[in-house]
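Scroll down for the structure; my scribbles are underneath it.
And now, subunit A:
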Amino acid sequence: MTDKRPEVGLFVTCLVDLFRPGIGFAAVELLERAGCAVAVPEMQTCCGQPAFNSGDRADAKAIAKQVIEAFDGFDYVVAPSGSCAGMIAKHYPELFADDPEMIVRARDLALRTHELILFLADIRGMQEFDAAYAGTVTYHDSCSGLRELGIKAQPRALLEKVSGLKLVELPGAELCCGFGGSFCVKYPEISNKMVGNKTADIEQTGADTLLAGDLGCLMNMAGKLSREGSKIQVRHIAEVLAGMTDEPSIGEGQG
Partner candidate 1 sequence: MSGGRDAVLGRIRKGLGRTGPVDGDQRAALDARLQKHARGIIPERTARDRGGLADLFVEMAEGVQTSVARVASPAGAPAALAEYLAQHNLGSDIRMAPDEKLNDIPWQDRPTLSITRGRSDGNDEVGVTAAFSAVAETGTLMLHSGPSSPTTLNFLPDNHVVVLRASEIVRAYEDGWDLLRAKGKMPRAVNFVTGPSRSGDIEQTLMLGAHGPRRLHIILIEDENG
Partner candidate 2 sequence: MESTSKQFKQNTRVALDNTALQSALGKMESGFVTNRANAAARLPEFEALRDQARDIKNHTLENLDFYLETFEENVEASGGHVHWAATAEDARQIILDICQSVDAKTVTKGKSMIAEEIGLNAFLEENNIEPVETDLGEYIIQLRNETPSHIIAPAIHVVKDQVIETFQEAHTQFDPARSLEEPRELLDEARTVLRQRFFDADVGITGANFLIAETGSTVIVTNEGNGDLTQTLPKIHVVVASLEKVVPTLEDASAILRVLARSATGQEYSSYTTFSNGPRRAEDPDGPEQFHVVLLDNGRSELLGTESQEVLRCIRCGACMNHCPVYGAIGGHAYGWVYPGPIGSVLTPTLIGVEEARHLPNASTFCGRCEEVCPMRIPLPKLMRHFREKSFEEKLTPTAERTGLGIWAFVARRPALYQMATGLAMRMLGALGRRRGLFASLPMAGGWTAHRDFPAPQGRTFQQQWSARGGRRRAGE
(Lines give C-alpha, C1' and ligand atoms only; values in the text may rest on other atoms or scores of the structure.)
Protein backbone atom coordinates (compact mmCIF):
# COMPACT_ATOMS: atom_id res chain seq x y z
CA MET A 1 0.00 0.00 0.00
CA THR A 2 1.20 3.43 -0.87
CA ASP A 3 -0.68 6.45 0.29
CA LYS A 4 -0.60 7.83 -3.21
CA ARG A 5 -4.12 8.71 -4.31
CA PRO A 6 -5.33 6.65 -7.26
CA GLU A 7 -5.60 8.55 -10.50
CA VAL A 8 -9.15 8.45 -11.81
CA GLY A 9 -10.09 9.59 -15.28
CA LEU A 10 -13.68 10.73 -15.37
CA PHE A 11 -15.59 9.55 -18.39
CA VAL A 12 -18.20 12.29 -18.27
CA THR A 13 -20.51 10.67 -20.86
CA CYS A 14 -21.94 12.79 -23.62
CA LEU A 15 -25.37 13.13 -22.07
CA VAL A 16 -23.97 14.45 -18.79
CA ASP A 17 -21.55 16.70 -20.60
CA LEU A 18 -24.28 18.24 -22.69
CA PHE A 19 -27.44 18.12 -20.64
CA ARG A 20 -26.60 17.90 -16.98
CA PRO A 21 -23.02 18.84 -16.15
CA GLY A 22 -24.02 18.92 -12.49
CA ILE A 23 -23.87 15.12 -12.42
CA GLY A 24 -20.27 15.32 -13.60
CA PHE A 25 -19.38 17.73 -10.80
CA ALA A 26 -21.18 15.52 -8.29
CA ALA A 27 -19.12 12.58 -9.55
CA VAL A 28 -15.90 14.58 -9.18
CA GLU A 29 -16.91 15.57 -5.67
CA LEU A 30 -17.67 11.97 -4.66
CA LEU A 31 -14.49 10.61 -6.21
CA GLU A 32 -12.38 13.20 -4.41
CA ARG A 33 -14.11 12.41 -1.13
CA ALA A 34 -13.33 8.77 -1.82
CA GLY A 35 -9.65 9.72 -1.91
CA CYS A 36 -9.06 9.82 -5.64
CA ALA A 37 -7.25 12.33 -7.81
CA VAL A 38 -9.62 13.17 -10.66
CA ALA A 39 -8.82 14.36 -14.14
CA VAL A 40 -11.06 14.79 -17.16
CA PRO A 41 -9.36 14.09 -20.49
CA GLU A 42 -10.36 16.57 -23.16
CA MET A 43 -10.15 14.00 -25.95
CA GLN A 44 -13.31 12.20 -24.86
CA THR A 45 -16.63 12.66 -26.60
CA CYS A 46 -18.95 9.68 -26.50
CA CYS A 47 -18.42 5.99 -25.77
CA GLY A 48 -19.62 5.01 -29.25
CA GLN A 49 -22.72 3.20 -28.14
CA PRO A 50 -25.10 4.94 -30.58
CA ALA A 51 -22.99 3.70 -33.47
CA PHE A 52 -22.41 0.26 -31.94
CA ASN A 53 -26.10 -0.35 -31.30
CA SER A 54 -27.09 0.90 -34.73
CA GLY A 55 -24.88 -1.63 -36.42
CA ASP A 56 -22.25 0.90 -37.44
CA ARG A 57 -19.25 -1.06 -36.29
CA ALA A 58 -16.65 1.00 -38.11
CA ASP A 59 -17.55 4.24 -36.37
CA ALA A 60 -17.99 2.44 -33.06
CA LYS A 61 -14.44 1.13 -33.35
CA ALA A 62 -13.04 4.52 -34.29
CA ILE A 63 -14.68 6.16 -31.29
CA ALA A 64 -13.63 3.32 -28.99
CA LYS A 65 -10.04 3.69 -30.12
CA GLN A 66 -10.21 7.38 -29.28
CA VAL A 67 -11.51 6.60 -25.78
CA ILE A 68 -8.85 3.97 -25.22
CA GLU A 69 -6.18 6.52 -26.10
CA ALA A 70 -7.73 9.33 -24.08
CA PHE A 71 -7.69 7.26 -20.90
CA ASP A 72 -4.20 5.84 -21.15
CA GLY A 73 -2.30 6.15 -17.92
CA PHE A 74 -5.18 6.30 -15.44
CA ASP A 75 -5.48 3.78 -12.64
CA TYR A 76 -9.22 3.84 -13.06
CA VAL A 77 -11.79 5.19 -15.46
CA VAL A 78 -15.12 6.02 -13.87
CA ALA A 79 -18.38 6.93 -15.58
CA PRO A 80 -21.60 8.14 -13.93
CA SER A 81 -23.53 5.73 -16.15
CA GLY A 82 -23.92 1.97 -16.18
CA SER A 83 -24.65 2.05 -19.85
CA CYS A 84 -21.41 3.80 -20.89
CA ALA A 85 -19.30 1.93 -18.34
CA GLY A 86 -20.83 -1.30 -19.63
CA MET A 87 -20.02 -0.31 -23.20
CA ILE A 88 -16.37 0.18 -22.32
CA ALA A 89 -16.03 -2.71 -19.89
CA LYS A 90 -18.05 -5.33 -21.75
CA HIS A 91 -18.26 -4.38 -25.41
CA TYR A 92 -14.95 -2.74 -26.31
CA PRO A 93 -13.12 -6.07 -26.10
CA GLU A 94 -15.84 -7.55 -28.34
CA LEU A 95 -15.31 -4.78 -30.89
CA PHE A 96 -11.63 -5.57 -31.22
CA ALA A 97 -11.88 -9.34 -31.03
CA ASP A 98 -10.08 -9.67 -34.36
CA ASP A 99 -7.45 -6.99 -33.78
CA PRO A 100 -4.61 -8.53 -31.77
CA GLU A 101 -3.01 -5.20 -30.94
CA MET A 102 -6.12 -3.27 -29.95
CA ILE A 103 -7.72 -6.11 -28.04
CA VAL A 104 -4.96 -5.97 -25.46
CA ARG A 105 -5.52 -2.27 -24.92
CA ALA A 106 -9.31 -2.67 -24.95
CA ARG A 107 -9.12 -5.38 -22.29
CA ASP A 108 -6.77 -3.30 -20.21
CA LEU A 109 -9.16 -0.35 -20.29
CA ALA A 110 -12.12 -2.64 -19.65
CA LEU A 111 -10.53 -3.88 -16.44
CA ARG A 112 -9.85 -0.34 -15.23
CA THR A 113 -13.34 0.98 -16.04
CA HIS A 114 -16.16 1.16 -13.51
CA GLU A 115 -19.53 2.70 -13.06
CA LEU A 116 -19.43 5.45 -10.41
CA ILE A 117 -21.66 3.94 -7.72
CA LEU A 118 -20.15 0.50 -8.03
CA PHE A 119 -16.69 2.07 -7.87
CA LEU A 120 -17.48 4.03 -4.72
CA ALA A 121 -19.13 1.09 -2.96
CA ASP A 122 -17.15 -1.94 -4.08
CA ILE A 123 -13.73 -0.62 -5.11
CA ARG A 124 -13.30 2.26 -2.68
CA GLY A 125 -15.48 0.79 0.07
CA MET A 126 -16.91 4.21 0.81
CA GLN A 127 -18.94 4.15 4.01
CA GLU A 128 -19.61 7.72 5.03
CA PHE A 129 -21.44 10.41 3.16
CA ASP A 130 -21.66 13.92 4.38
CA ALA A 131 -25.03 14.31 2.75
CA ALA A 132 -28.58 14.90 3.80
CA TYR A 133 -31.75 14.70 1.76
CA ALA A 134 -35.16 15.41 3.19
CA GLY A 135 -37.42 13.28 1.07
CA THR A 136 -38.80 9.91 0.13
CA VAL A 137 -36.95 8.52 -2.85
CA THR A 138 -37.42 5.52 -5.07
CA TYR A 139 -34.74 3.99 -7.25
CA HIS A 140 -34.90 2.63 -10.80
CA ASP A 141 -32.31 0.02 -11.79
CA SER A 142 -31.08 0.91 -15.24
CA CYS A 143 -30.66 -2.13 -17.44
CA SER A 144 -26.97 -2.06 -18.39
CA GLY A 145 -25.79 -1.31 -14.88
CA LEU A 146 -28.00 -4.01 -13.45
CA ARG A 147 -27.45 -6.80 -15.95
CA GLU A 148 -24.03 -6.09 -17.42
CA LEU A 149 -22.33 -4.83 -14.29
CA GLY A 150 -24.35 -6.27 -11.39
CA ILE A 151 -25.32 -2.95 -9.84
CA LYS A 152 -28.22 -3.59 -7.52
CA ALA A 153 -27.26 -3.55 -3.85
CA GLN A 154 -24.65 -0.77 -4.08
CA PRO A 155 -26.89 2.25 -4.74
CA ARG A 156 -29.29 1.13 -2.03
CA ALA A 157 -26.47 0.64 0.47
CA LEU A 158 -25.07 4.10 -0.27
CA LEU A 159 -28.46 5.81 -0.12
CA GLU A 160 -28.96 4.34 3.34
CA LYS A 161 -26.09 6.55 4.56
CA VAL A 162 -27.76 9.76 3.47
CA SER A 163 -29.34 11.33 6.50
CA GLY A 164 -33.02 12.12 6.30
CA LEU A 165 -33.51 10.09 3.17
CA LYS A 166 -36.24 7.47 3.10
CA LEU A 167 -36.00 4.82 0.37
CA VAL A 168 -39.07 3.02 -0.90
CA GLU A 169 -38.67 0.17 -3.38
CA LEU A 170 -40.04 0.70 -6.86
CA PRO A 171 -42.22 -2.21 -8.04
CA GLY A 172 -40.74 -3.52 -11.27
CA ALA A 173 -37.53 -1.58 -10.58
CA GLU A 174 -35.65 -3.93 -12.91
CA LEU A 175 -37.96 -3.37 -15.88
CA CYS A 176 -36.62 -1.26 -18.70
CA CYS A 177 -37.98 2.32 -18.79
CA GLY A 178 -38.17 2.29 -22.58
CA PHE A 179 -35.30 4.68 -23.28
CA GLY A 180 -32.93 2.38 -25.12
CA GLY A 181 -30.90 5.14 -26.80
CA SER A 182 -32.24 5.74 -30.29
CA PHE A 183 -34.97 3.16 -29.63
CA CYS A 184 -37.12 5.83 -28.00
CA VAL A 185 -37.22 7.90 -31.18
CA LYS A 186 -37.22 5.01 -33.65
CA TYR A 187 -40.12 3.25 -31.96
CA PRO A 188 -41.73 6.08 -30.00
CA GLU A 189 -45.08 4.38 -29.41
CA ILE A 190 -43.56 1.28 -27.85
CA SER A 191 -41.18 3.40 -25.84
CA ASN A 192 -44.08 5.53 -24.67
CA LYS A 193 -45.99 2.46 -23.51
CA MET A 194 -42.95 1.26 -21.56
CA VAL A 195 -42.23 4.59 -19.92
CA GLY A 196 -45.94 4.97 -19.15
CA ASN A 197 -45.88 1.67 -17.27
CA LYS A 198 -42.80 2.89 -15.47
CA THR A 199 -44.22 6.24 -14.39
CA ALA A 200 -47.37 4.49 -13.15
CA ASP A 201 -45.16 2.29 -10.96
CA ILE A 202 -43.22 5.35 -9.77
CA GLU A 203 -46.37 7.23 -8.82
CA GLN A 204 -47.58 4.17 -6.94
CA THR A 205 -44.62 4.33 -4.55
CA GLY A 206 -45.68 7.72 -3.20
CA ALA A 207 -42.04 8.87 -3.39
CA ASP A 208 -41.32 12.55 -4.03
CA THR A 209 -38.02 11.85 -5.77
CA LEU A 210 -36.94 9.36 -8.41
CA LEU A 211 -33.27 8.42 -8.62
CA ALA A 212 -31.30 6.30 -11.05
CA GLY A 213 -27.75 6.02 -12.27
CA ASP A 214 -28.15 6.76 -15.97
CA LEU A 215 -29.07 10.13 -17.39
CA GLY A 216 -30.70 8.70 -20.54
CA CYS A 217 -33.24 6.78 -18.49
CA LEU A 218 -33.67 9.74 -16.15
CA MET A 219 -34.43 12.16 -18.98
CA ASN A 220 -36.93 9.69 -20.41
CA MET A 221 -38.73 9.17 -17.12
CA ALA A 222 -38.53 12.87 -16.18
CA GLY A 223 -39.96 13.87 -19.55
CA LYS A 224 -42.86 11.47 -19.16
CA LEU A 225 -43.55 12.42 -15.55
CA SER A 226 -43.53 16.07 -16.55
CA ARG A 227 -45.88 15.47 -19.49
CA GLU A 228 -48.24 13.70 -17.10
CA GLY A 229 -48.14 16.68 -14.79
CA SER A 230 -46.35 14.87 -12.00
CA LYS A 231 -44.51 16.82 -9.30
CA ILE A 232 -41.99 14.06 -8.66
CA GLN A 233 -38.41 15.32 -8.80
CA VAL A 234 -35.95 13.36 -10.87
CA ARG A 235 -32.24 13.28 -10.14
CA HIS A 236 -29.11 11.26 -10.71
CA ILE A 237 -28.14 9.38 -7.57
CA ALA A 238 -24.72 11.09 -7.56
CA GLU A 239 -26.35 14.48 -7.00
CA VAL A 240 -27.99 13.23 -3.81
CA LEU A 241 -24.92 11.36 -2.53
CA ALA A 242 -22.75 14.44 -3.13
CA GLY A 243 -25.30 16.68 -1.44
CA MET A 244 -25.54 18.75 -4.63
CA THR A 245 -29.28 19.13 -4.91
CA ASP A 246 -29.52 22.91 -5.07
CA GLU A 247 -29.79 22.88 -8.86
CA PRO A 248 -33.32 22.38 -10.21
CA SER A 249 -34.11 18.71 -10.76
CA ILE A 250 -34.13 17.20 -14.25
CA GLY A 251 -36.71 19.03 -16.35
CA GLU A 252 -37.48 21.51 -13.60
CA GLY A 253 -37.48 25.19 -14.57
CA GLN A 254 -35.62 28.03 -12.91
CA GLY A 255 -38.21 30.69 -13.12
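As a working rule, a residue touches a chain if its C-beta (ideal position, glycine included) is under 8 Å from a C-beta of that chain, and two chains touch if they have at least 3 such contacts; residues count from 1.
Behind the choice of candidates: all candidates are chains of the complex that A comes from, given by their letters.
These numbers were taken from a predicted model, which means no experiment stands behind them.
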| item | value |
| --- | --- |
| For subunit A, as assembled in this complex, the candidate in touch from 1 or 2 | 2 |
| Residues on subunit A engaged by candidate 2 in the complex (per definition of touch) | 7, 9, 12, 14, 16-22, 24-25, 28, 37-46, 48, 50-57, 59, 62-63, 66, 73-75, 94, 143-144, 147-148, 172, 174-176, 178-195, 197, 219-220, 222-224, 226-227, 247-248, 250-255 |
